[in-house]
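In what follows, a structure is listed as structure tokens, so that the remarks can point back to it.
What you see is the complex with one protein chain gone and the rest in place.
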Amino acid sequence: MIPAAFSYRRVSTVDEALSVLGEHGDDAKVLAGGHSLLPLMKLRFATPEIVVDVAPIDELRYVRVDGDAVAIGALSRYHDLHHDEVLREHAPLLAQVAGAIGDQQVRHRGTIGGSLAHADAAADLPAALLASGGTLVVRGPGGQREIAAGEFFLGPFTTPLEPDELITEVRVPVATGIGWGFEKFNRRSIDWAIVGVAVQGQAVGLINMGGTPVRATATEEALAAGASIADAAALAAEGASPLSEPHASAEYRAHLARVLTARALTAAAA
Amino acid sequence: MSIVGTRVVRIEDQKLITTGGTYVDDLREPALTGAVHAMFVRSPIAHARIASIDTAEALAAPGVVGVYTAADLDLAPRKAGPVVEPWLAADVVRYVGEPVALVLTEHRYQLADAAELVDVDYDPVDVVASIDAALSDETLLYPGKGTNVMQVNGTAEFPADSFDGCEVVVTQTIVNQRVAPAPLEVRGAACAWGEDGRLTAWLSTQNAQLARGAVAKGLGVGEEQVRVITPDVGGGFGAKIGSDPEPVVLGWAAKRAGRPVRWTETRSENLTSMTHGRAQQNTVTIGGRRDGTVEVFRLDVVQDAGAYPRALFLPTLTELMASGVYHFPKIETRSRGLVTNTTPIAAYRGAGRPEATAAIERAMDLYATEIGLDPAEFRKVNFIRPEEFPYKTKSGANYDSGEYAQALDKVLDAADYAGLRAEQKRRREAGDPVALGLGIASYVEITGGDSGGESGRVDINPDGTVTAYTGSSPHGQGLDTSLAMLLSDQLGIPMDRITIKHGDTDEVPKAIGTFGSRSLQLGGSAVRQAAEQVIASAREIAADLLEASPEDLELNAGEGAWQVKGAPASGSIDWVRVAARAGEGALSADVWFGEGTPTFPFGAHLAVVEVDTETGKVVVRRIIAADDAGPVINPLVFRGQRHGGLGQGIAQALLEIMAYDPDGNPTTATLADYSFITATELPDFELVDSATPTTRNPLGVKGIGEAATIGSTPAVHNAVVDALAHLGVRHLDMPTTPQRVWEAISVKGEAK
Partner (left out) sequence: MKVSIEVNGNAVTEEVEDRTLLVHYLRENAGLTGTNIGCDTTSCGACTVLLDGESVKSCTVLAAQADGHKVTTVEGLRGEDGDLHPVQRAFREQHGLQCGFCTPGMIMASVSLLAHNPKPTRDEVREGLEGNLCRCTGYHNIVSAVIDASGQEVGQ
């Protein structure tokens, strides 16, 4: 399949990107690695008039410790994040999750900023960012603002990003030595998670347990109150409203959330 | 030493690994210069009346050369079983994916843009989306027929007293789910009419000559007016045997437009418009004594044939193979083929035999569980014994040769079956949440079952090289290599001086093609016989050159030279000189190997699975397989065919299903949704050797293309059920997805 016709624009600085986005508004879509956008365009589920390729913005590819946070350039690719020594040491959950996305070829193209902006509840990084207590740094015509991960995923594929804004950086608190666990359950390793669980410390992010990535708040509260892992994990699906699909009913997803949360918490505690 | 039976790397590979093959979409033939591109507009609705089709807007789109609908076609009706299947739907659409219109554009990228603009007004009607819905006959696809059941074969009604007197009777309905063949190369075609009024059609097909017949008939022209060429073909698996409407419509469109036409479908089209396979619902009833002796087996087959019943031979083939490797004194079978608002069903790797094996092998495990006997021991009680061959089954199959117990024993020994059972016991006693399951399938299948014969021609050229033409049409099976090895062995001419040709109807006018694992036993035998005739002709020439009597000469195949029997020192003469003397066309033989009756490969598979009882996830840890197809020409190729069969067979048991919602919408119409198995879901394969010859062809061989698919699906299926036996699970249907496994465990858990 072939995308509907569009105009391609390439930009090499953030300022240039903001200028083009400001000019075209809703008609434009940002193209980073393209592995969320292009598949939708090929099936003609997305038909933007302007595609703004931000990949040449080299200034947005980095991982560094910045005070008590790890700062990740929005155009960092999954493959690079998975192998990044700084990330592996100071935000190991994100490094691990980045290596579990898609396949080798996808990880060579997909970017953290692109995945987060796409805001797919079935994607791995959004839930991991929730568990990491991360923040998105966004630039727009009015300057820069920061949005906490917990306030970023508003609905299915819906975020507070304005059409003329660009995610430039992702920040997570340094998590050196904090226990973490990641469980991704699927039928084939290349599939999206039927359900996934990302744990850092006592924070629990759930993949594909509703229209947005969510925190397992009942589990987190129980843990804070001193509950055992088994008892806390039994609450993992509380308040979640997962989709029912032919190979994954809502009931089965809730069951998986409980089992996988127990496993991820156990790994984090080990 | 003979090259036959040794590991020889394939002669096909050099091109495939360096520049890639030349598949239909890769063709850059001069005859296709100026070709237009084609795309079918397909129904998005499972069952509807077509109120109107408006092509005006599409015709005005950039680059559009033509938009055609049924109203434009002037082709004779085409039959699918007892009904007419339109070339393009005219009044009614009966499945999602049915072709409704054809769009031609100058450039490939204009196709989808224009196709979107064809405005078809559908009036949806009630949908028959399942076997149960079809059997109810509440909604009919063909009201004139009065029923959705298009064919009944065998016993119309089973006797009520068949199982009287049995100590044990077990019955189960088993779904053999619909799967998509999904060769990695989708369907494609290129059609060009020559100035001589002949059509050349390059098709991605398993049989050029059958396709030529279908295209000529569809277009209403003589077969001599059509030339079909199969370039490299990227897999077929039965779904490119060919009764598809598209090539005929494209040939017609090329004439109408006065331009060559090229077509490559999309994967989404492929998953809804190329025929699917399996799609049976089978009820088994098995009765006998508590000591393990089976007395009666009944198989009631319901075949979902899809919207157009193109392949109603499938359920009858399932009936033929119903009793598998067992010596059952009494068999009862029936099959019904019915229509639903789904993609038509046709052959898929195994085609009717995997369904038979899946049914009997599940039945055997259910019976063994019922009487508390180990499934391996129970099978041995009922196997047909070696001394009983040839063995005619109660359902009419005439088995040639078999060592069923020996094959199973080899597999059990290689696997350490006793040790695995002990480990299973230990895990169960320890309450291990990861359960171990062992699944056995003993199978027999039929290859070359069509008995149609095959062509073979061998030419020894004046320079001493060999050109062989086979009616077989390999597309990945490595037959070029196998035939070259056989010829080299027979003639004493090195493989690099032998060329194998196939797949061009002008070069090979008469042939049948490649399906049903028929190629080596029929196509190979034909080439062998042709070579024998060439050797006979060459003997005369060599005798003349050596000034000896022909009957005193022998062909020293090791040296590739003719010499006097018993006195090689008295002189010899090589092929180059014989061929030079013979000249052009003298050393040529063209034969039809027609006496080949079907052969019956067999084997045994043992699958070892682990099931995470907390999540329901199944992991195949080991698969140990004996697949016996007689003597092996090239173990590298032979094992490769088994590997591929194992992969596809395991995939059906674990993952694959082509699913529809109640409205007849396919829910697995992309490769993101259709669970094509990957390397990570498969183990390394453990192959056990077994080679029992047949007397039914001069090579003594049987087919190997489908065998391992047939054995592995029920082996894995049985293993999954076995893993859950201690939890009270007796059966669950394929694919054994995590959710299904979890549900089966949960239901039993709640019952306790």
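Going in written order, the chains are labelled A and B, and every chain counts its residues from 1.
Everything that follows uses one rule, which is that a contact is a pair of C-beta atoms (placed from the backbone, for glycine too) under 8 Å apart; a residue touches a chain by one contact, two chains touch by 3 or more.
These numbers were taken from a predicted model, which means no experiment stands behind them.
Among B:323, B:343, B:477 or B:572, the one in contact with the hidden chain is B:477.
Taking the complete complex into account, B:636 is the one of B:331, B:636, B:691 or B:725 that touches the chain left out. Residue B:645 is the one among B:375, B:448 or B:645 that touches the chain missing from this view.
On the side of subunit A, touch with the chain left out of the figure occurs at residues 1-8, 10, 31, 34-35, 38-39, 42-43, 51, 53, 55, 79, 102-106, 108-109, 188-190.
In the full complex, subunit B contacts the hidden chain through residues 9-10, 12-14, 16-23, 25-26, 28, 108-109, 182-186, 232-235, 237, 264, 266-268, 475-478, 636-637, 639-640, 643-648, 670-672, 676, 678-680, 682, 684-686.
Just so we're on the same page, only the chains that are shown with their structure count from here on.
Mean C-alpha position of subunit A lies 43 Å from that of subunit B. Touching subunit B in their complex are the following residues of subunit A: 1-2, 4-5, 43-44, 185, 187-191, 194, 246-249, 252, 255-256, 259-260.
Interface of subunit B with subunit A (complex): residues 108-109, 111-113, 116, 266, 268, 614-615, 617, 655, 659, 661, 667, 670, 675, 677-678, 680-681, 737-739, 742-743.
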